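Complex shown without one protein chain; remaining protein chains in place.
After this line comes chain A, so read on.
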Amino acid sequence: MRRVMNIRPGRARWVLALLPFALILLAYMMGSAHRRAENPSDKVLPPISEMASAVHRVAFEEDKRTGQYLFWTDTKSSLKRLSIGLSVSVAFALVLGLLIGLLPVANATFSPLTAVLSMVPPMAILPILFIVFGLDELSKVMLIIIGVTPCLVRDLSFTVSSLPREQLVKAQSLGASTWQTLIRVALPQAMPRLIESLRLSLGPAFLFLISAEAISADSGLGYRIFLLRRYLAMDTILPYVIWITLLAFLLDFALAQISRRAFPWAHNAERTS
């Protein structure tokens, strides 16, 4: 009798992966049908058909008041905030993380600061951001930056500082200056880890994005969800949530692929099954 830990799924992998999704869908449909049977005007669990027509309405018909396709306008403004926020965070993290990780002087100067800053709950300073940066785009982007950067910096500096001492000595014995060591030894070895921790930061980034949009915005995925909540418009809210999840998933997947393509050496050791 083989141990369970040694049984590999093989071709059944796809079936197994889809099974839980199918079960959730089935459970939803049954719940929805049940509630509709009891109360024909129930809004909490709308049937799939109603969600489809709601999606059609927001995504493929112009909004009567603004003349825009709300779904795409929302997606665009949310992704814009997210991408600006994450780009700035990554830039900060690269510069600070490499410096703190490689240079003992930078480590002594900035390491305690980032340790403290990373403990500040970003949501607690959201009001400050609104006061300082106003209610428009900047404060939402700032929330993402402030929420994500400290963790990225800490993670990256830790990665760089745990490069074997031998490697740094070796680089110097090949004539590398500090700058050359930074860009030819530390940076390339930090990149896969940076992508990895960026992937882990996608969750928090979306959290900060949607929170900021919920409080103050005139478009955006989070804004729409919280707006529609007043009308109990579950037929639109649920597809929006699924869409946000899908976006996050695709971003995560894309980052993973980029890392595999660009840094194959970093993925040699991964356990495959």
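Convention: a contact is a pair of C-beta atoms (placed from the backbone, for glycine too) under 8 Å apart; a residue touches a chain by one contact, two chains touch by 3 or more; residues count from 1.
Simple rule for what comes next: contacts and distances are computed from a predicted model.
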Subject >> Listed names "Trehalose import ATP-binding protein SugC", "Cytochrome c oxidase subunit 1", "Chemotaxis protein CheW" or "Lauroyl acyltransferase", with the criterion being the UniProt name of the chain not displayed >> reply: "Lauroyl acyltransferase"
Original post:
Looking at the whole complex, which of A:87, A:167 or A:257 touches the chain that is not displayed?
Top reply: A:167
**OP:** Among A:55, A:100 or A:185, single out the residue that touches the unshown chain.
**Re:** A:185
**OP:** Name every residue on chain A in touch with the hidden partner chain.
**Re:** 164, 166-167, 169-177, 179-180, 183-185, 188-189, 263-266, 268-269
